[in-house]
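Chains shown are a subset, placed as in the full complex.
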Amino acid sequence: MIEITLQNPIVQSYIIHVTILTAKLLLMATLTTTIRMTKGVFQNPEDAKLFRGEVKYDDTTVERVRRAHLNDLENIPAFWLLGALYITTGPWDTWAILLFRIFTVSRLVHTFVYAICPMPQPIRAIAYAIPFIIMLYMAVQIALFYITAI
Amino acid sequence: MIEITLQNPIVQSYIIHVTILTAKLLLMATLTTTIRMTKGVFQNPEDAKLFRGEVKYDDTTVERVRRAHLNDLENIPAFWLLGALYITTGPWDTWAILLFRIFTVSRLVHTFVYAICPMPQPIRAIAYAIPFIIMLYMAVQIALFYITAI
């Protein structure tokens, strides 16, 4: 079985990709807040009071960004785990790093076509499906590798 | 203090159990999409247009699956972390692996009785409480072990 070190190029590639994805995930909150302040719609009375806005839960733009944010929460943390465990199965460097790159770019595209500049389907569906399939592929590889440990 | 390696049977058991749980977490999205397409209810106008359905936020079946999904998000990632840190406290192999198995089976039961085949309470409450208590137990064990590091 392989030894995982910080000198391993797959590990370094993993680190930089999950960091980019996580920064993006965090910035979804900043995007939501910016839109809330621009449109003056808030979730809490104390927020509405501070910014002289109103409490509203069905603003189309805000809810769209929140759905994109929730979709990130459902997918990006799963990649932290599956990406890390996939490395322990000893994949070919070039292949693993390629998967990390495709995953990251697809999720950035997903956010762009969902929350920033909404586009007709199936653009978002494709940007969602590619990283989703990569994660299921990784999960299968991990399961096959450690199957005796169940 | 113990050394954590990939040859450690608790580590291998951890890996296989979190992979199963995470694949299950991801598949909740597929379940939601399947139901949305069957019933023709969507969150975004561009989705409704593609599948000739309607935008609707209060479909009983869809919302039930979404609640089960959110409940997974509130519990499964917490287990990734607490399970991993619990291993570093050097628990007895058989005991730790037993906890991982009970956690995983209970969460699978939870999904089944919440989203697939809704059953009267307190079945779901029990399937929720068992893994929840396992996580609190692990958190206490970790805290006691590393208490001097606060």
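All chains are identified by letter, namely A and B, in their written order; residue positions are counted from 1 within each chain.
Assume a residue touches a chain if its C-beta (ideal position, glycine included) is under 8 Å from a C-beta of that chain, and two chains touch if they have at least 3 such contacts.
Quantities reported herein were computed from a predicted structural model and do not represent experimental measurements.
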item	value
Number of identical chains forming the whole complex, with 2 shown	3
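Criterion: only the chains that are shown with their structure count from here on.
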item	value
Inter-centroid spacing, chain B versus chain A (mean Cα positions, whole Å)	18
Footprint of chain A on chain B - complex, ascending	6-7, 9, 12-13, 15-20, 22-23, 25-26, 28-29, 43-44, 46-47, 49-50, 69, 73, 77, 80
Residue numbers on chain A that touch chain B, as the complex places them	1-2, 4, 64, 67, 73-75, 77-78, 81-82, 85, 88, 118-122, 124-125, 132, 135-136, 139, 142-143, 146-150
